[in-house]
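A single protein chain has been removed from this complex, and every other one stays in its place.
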Amino acid sequence: MANVDSTISIPPAKYSIAHLHHQPRRHYGRWLAASLIILALALIVKAFAQGQIAWPVVAQFFTAPAILSGLWNTILMTICAMALGLFLGVVFAIMIMSPNPVLKYVAVFYIWFFRGTPLLLQLLLWFNLALIFPTLGIPGLFEMRTVDFMTPFMATLLGLGINQGAYTAEVVRGGILSVDNGQIEAAKVIGMTRLTMLRRIILPQAMRVIIPPVGNEVISMVKLTSVASVIGYAEILRNAQSVYYANNRVMELLIVSAIWYLVVVTILSIGQHLLEKHYAKSQGRRDVKRVTPTEAEGV
Amino acid sequence: MANVDSTISIPPAKYSIAHLHHQPRRHYGRWLAASLIILALALIVKAFAQGQIAWPVVAQFFTAPAILSGLWNTILMTICAMALGLFLGVVFAIMIMSPNPVLKYVAVFYIWFFRGTPLLLQLLLWFNLALIFPTLGIPGLFEMRTVDFMTPFMATLLGLGINQGAYTAEVVRGGILSVDNGQIEAAKVIGMTRLTMLRRIILPQAMRVIIPPVGNEVISMVKLTSVASVIGYAEILRNAQSVYYANNRVMELLIVSAIWYLVVVTILSIGQHLLEKHYAKSQGRRDVKRVTPTEAEGV
Amino acid sequence: PARIKDAGKIVIATMPNYPPITYKDPATNELQGFDIDLGEAIGKELGVKVEWQEIAFAQMLPSLQTGRVDLAMAGMSDKKARQETADFVDYMKSGAQFYTSKAMAAEIKTVDDLCGKSVGASRSTDWPAQITAWSEKNCVAKGKPAINVTGTEGSADARTQIKSQRLQAAAQGNETLPYNQKLEPDTYVTIGDAFSQSLAGIPVLKSEPQLRDAVKVALEKLQTNGTYDALLDKYGLKANKLSPITVNMGE
Amino acid sequence: MSSMVVAVDLNKFFGDFQALDKVSLEIEHGEVLCIIGPSGSGKSTLLRCINQLERIDSGAIWIDDELIGFRQEGDKLYQLNDTEIARQRLSSGMVFQRFNLFAHMTVLENIIEGPVIVQRRTKSAVIPEAMALLEKVGLTDKKNAYPSELSGGQQQRIAIARALAMKPKLMLFDEPTSALDPELVSDVLNVMRDLATSGMTMVVVTHELGFAREVANRVVFMDRGKIIESGTPQEILSNPKEKRTQDFIAAVLA
Partner (left out) sequence: MSSMVVAVDLNKFFGDFQALDKVSLEIEHGEVLCIIGPSGSGKSTLLRCINQLERIDSGAIWIDDELIGFRQEGDKLYQLNDTEIARQRLSSGMVFQRFNLFAHMTVLENIIEGPVIVQRRTKSAVIPEAMALLEKVGLTDKKNAYPSELSGGQQQRIAIARALAMKPKLMLFDEPTSALDPELVSDVLNVMRDLATSGMTMVVVTHELGFAREVANRVVFMDRGKIIESGTPQEILSNPKEKRTQDFIAAVLA
């Protein structure tokens, strides 16, 4: 036996227990907790089932045209507004980190103003822009009435997108700052200019940090679209409201939309998870060895 | 001259330019951009001043009692709901990282459900809880009507706080994961139990990562309180609406509330900034040498 | 007016949250209601197509100002404050009516029983103010406790709060209450008669007197040819008939 | 009488990979043991198992005659819980390659954290001891500095002081100088040399063969999770028997 420490004499008898079987810890508490929680959930489900809620109505409206078209509008707006928000977020994140004071302070102002005012107000402002600018365009060349351009869709898109951009800018900035300085110096050293570096090295690596919060923001955005109902954008919650104004089934219609929201959000969460995994992988699984601090020891 | 490399012979004449004065780069573009942007801003301000907005009305309502009491309610709710949200966030972040599957899946469900459904719906659910549970309490011992307990304030607090908790849990989890494994091992090695470690080492260090997103969340919360107007919580936007329902000064009242929101958000942002500085400092200014990638080179 | 003739269409704002005046058919998601039918009829009289735009109630007057819409038909009350921005062609009477749920009907039999109770009404209307005034006169003045007035987000929310017994009673326009009673039979009980009167009108921008007059003429025609009455009948609104058509008579 | 550490037939797997392969080891009271070996040979893993930062898959470890990490009941070994493990860890102190000082605490706070928070002693009793330790590692003037304001060598000496403040029976060092600039190495080695002289039982994973030769009572060479050879510094460093040991020592000295 080459791997027995040569200084160990024949181990005393008591060391023989070294060959006993290791037994993992028992978790009686867990089973108790599990039962209690399942009981509580069962009670809540029962209360809902027996409460003043007509479940057949929920089923009936689950696929009603009004609800489905609202759902589609919600998804469409989420995609468009998020795309605009991401674009603005990246642009303003770069601006705020620029050494050019003009660019920097424009970005500071943008973030301050749009994070600081309620979205509802921004939507109303865009929607009623004609109160201030009756026409848009280049005078003489091309002009159109502001209200014709600023449809509910456009006003919602601008409102949500620009507002989102202000939040995303901070997230992107955090992501850029998280990129290791060494990576940046390595990029400089092979002669990259600032923009190439951003595109090829910094942003791809920042993705890992950016995706989780942006995923959160997308999920919020799905639900935030409902604010747009005030300017007549027909998203799902608004259509559900239209229905319950007519038939008075308030809770039922809210539950219908809640289920749809949960479906959409669940799909998005799965997408987010896959994306996170993708970026973790293409960065060479840096964190494989990582054990979460609380997992390591057990509760 | 001890520090002249001994192998350098008298430098050739052309090397004498080494003693010329270094001249920083000129930025003509910046001045141009600055002028253009200031011009654009001036035009926008002018348009607002001349638009169909009655500025005296704005001034008149700026300190109206309805607005001020709404402002106070907004601030109060932000503080209470955020406190509840932070508390729940920390608790559920710890639960979701726990090796105990029961705790873990309860936390997963909580985060999924409350991030997945619109806040409005959650508020309505709490507010209308009486439809499902007419009374609350321990049967026999102590009972009260649900509607007496579930005032608009309570329903808003529970709705916002529990919803916030789901988001904060993810943030706190990110913060905990960001703490260097070495710190955790060092804590274990001096005999800390899991909870002591969380309290003394992990959470204080996670703060640096947690504060910026939580700051964002607080700022969002200020504006999110406005959703509570549907269940009759008298926050600032609702009170502004009540005024404009009566006098029809929609834009003016919205501007009043926008200004107040900007004031509150600005104060909060400054607070956030100071807190961030505090934590950066007490962690020994790790990042002093850090230069932002874009600053290093100029635009 | 020429502008509208040229466009061949007239844009009318509505908010389908006010059955049976304006709402959406849950089954088909189509606009429906008295105002919708009346609006279509007015369009026919004017010889133009009607284009409906759904806009939140509070955004209707700003939308008139920006030219986004030409008219608004959403049972809007004709009130002095609103007349600053627009002229109102009044076409309907409405009165606010107290009601409560079957469950509490035993407790609240007459309007006098309302004193000291919680009573709600939609906060975007002036009913909360009217209830307060009513309570001053009929409760406080008689030495009874005042009504606790709550502004709810809309009438639908007031009804939900009655169900959860957060409110003991609520007030709602007598043009909409019958519809809700039909929808949920055996749920609501009216208390007394309407306690206030107001006029509902179609707002037209002050700068467009031509359009205002055209709408007025069209409405008068619809009254003489019986269309107006037929529509009132269709939606069970006989009690709300306003004749003759007036302009800016609300207060 | 008995030894400070007895480890018998340790096996440790990471997934399919066997990081420790039937390792047995005995360390006497007051002994200084150096472990050498190529990267990935399991040196750190062995140290971490002794300190229960990793859980062994089979075998058993005793420190000062106390069975570590398990409780015997009948013919089974039951894992201890968090609190019991935390208590057992107090018998050994550990110093890492990357110092791992608590970044949000000053030097003094780092040192008193364990005695005050874990051992629940009063600050007034602990602070003089902490100052004495700072004296010993030559950094009295840095007591209010934050770790990031110190050089690597200074941080490592503080890390040693922090471990000593817990009054362990046994000190474990995992490559304590390999993250340091060459001129800073000697300060840390000096502190360790003093500690060895004072009679502390020490296990040191190191690449500093000079230090091993001078201070160690015994040197162990590991490769691929096994103990290949063990003996006096002279035996292992100058006359290794095994081919793998010879190759390794040649590579490091090259």
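Per-chain numbering from 1; labels A, B, C and D assigned in written order.
Note that in this section a residue touches a chain if its C-beta (ideal position, glycine included) is under 8 Å from a C-beta of that chain, and two chains touch if they have at least 3 such contacts.
Treat the numbers as computed from the prediction; the structure is a model and nothing was measured.
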Touch assignment to the omitted chain, from A:173, A:194 or A:223, lands on A:194
Given D:11, D:119, D:148 or D:186, the residue that touches the chain left out of view is D:186
Residues of subunit B touching the missing chain are 1-8, 11, 15, 17-25, 297-299
Residues of subunit A (touch criterion as defined above) contacting the omitted chain: 180, 182-183, 185-194, 196, 200-201, 204-205, 279, 282-286
Name, in rising order, the residues on subunit D that touch the hidden chain in the full complex. 38-39, 151, 178, 181-184, 186, 207, 210, 248, 251-252, 254
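Everything that follows uses one rule, which is that only the chains that are shown with their structure count from here on.
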In terms of C-beta pairs in contact, which of B-C and A-D ranks higher? A-D
Distance between the centres, which are taken as Cα means, of subunit C and subunit B, whole angstrom: 41
Just the number, please: Cα centre separation of subunit A and subunit D in whole Å. 44
Residue list for subunit D, restricted to those that touch at least two other chains: 82
Using the touch definition from the top, which residues of subunit C touch two or more other chains? 58-59, 62, 65, 157, 160, 163
